[in-house]
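The other protein chains are all here in position, but one chain of the complex has been omitted.
Right after this comes chain A.
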Amino acid sequence: MSATRTLVSPATLARPRGKALYWTVFTAVVLLFAFAFLFPVYWMVTGALKSPDEIAQTPPTLVPKQWHLGGYTDAWDLMQLPQHLWNTVVQAAGAWAFQIVFCTAAAYALSKLKPAFGKVILGGILATLMVPAQALVVPKYLTVADLPFIHTSLLNDPLAIWLPAVANAFNLYLLKRFFDQLPRDVLEAAEMDGAGKLRTLWSIVLPMSRPVLGVVSIFALVAVWQDFLWPLMVFSDTGKQPISVALVQLSQNIQLTVLIAAMVIASIPMVALFLVFQRHIIAGISAGSTKG
């Protein structure tokens, strides 16, 4: 392990007293993390396995006396989880696809095609970063409910998630900055070989942009999966609601063990995504700090 010097010097740590102190602190942090972050998750997963009587009992049992899978199967059937999970998948996948296509194309145009007023447009896009999205949900809702010119309502339609997802200045700027760094001569070479702009984007720019496309993809998926206020406004039709909205709507009149099982099921996709891509996600967040 590379010994970079931090707050405490390696010499102090090498001394017997330093060593003892280090391992004390280390154990304390492990216990604290296990209690603060892992235990609530454990409590949730096992809570759903308890019987309705056992979950209401005080003091609670640390391990379920008997494993009831009934909570999970009831949640799956009674709360129509397959339907809501499918809705969420459709919404997230569509938002991802729309963002990848339109944000990439726009970022490519702004970075390499020198459109007239490109600076003004980029300024307008970056200005939306200053306007936190949540503060504009009501006028955005009114716009989606009655689109200007064509007077169509997108309410209860996944397009109400997909289209606004494209207006993501952060992801677009991320892509544009990445494209800015691509060496000009490679693109020029492609053009000289007779490749059109679309062809250059498809077979030169995109393959070179895999890392940034990965980051944008994860951001896009996580954002839709975690969102609550916007889908709550847009999907009044129960059958169209994503899992987050359905959980809250159904939480009032459902048995506790069933609700908790549904919460576990709703968390699995994102936690799995995180565990699979944890290296990339953590590296992405850490890099974001130093590069702004």
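Definition applied: a residue touches a chain if its C-beta (ideal position, glycine included) is under 8 Å from a C-beta of that chain, and two chains touch if they have at least 3 such contacts; residues count from 1.
Everything that follows uses one rule, which is that contacts and distances are computed from a predicted model.
For the chain that is left out, the UniProt protein name among "Cytochrome P450", "Oxidoreductase", "Sugar ABC transporter permease" or "Dihydroorotase" is "Sugar ABC transporter permease". Within the whole complex, the absent chain has one touching residue among A:72, A:96, A:178 or A:225, and that is A:225. Remark: the residues of chain A touching the chain excluded from display are 1, 4-9, 22, 25-26, 29-30, 33-34, 36-38, 40-41, 43-44, 47, 55-60, 101-103, 105-110, 113-116, 118, 121, 124-126, 128-132, 134-148, 163-164, 166-167, 169, 172, 185, 188-189, 192-195, 197, 201, 222, 225-226, 228-229, 233, 243-245, 247-248, 251, 256, 259-260, 263, 266-267, 270-271, 273-275, 278, 281-282, 285-292.
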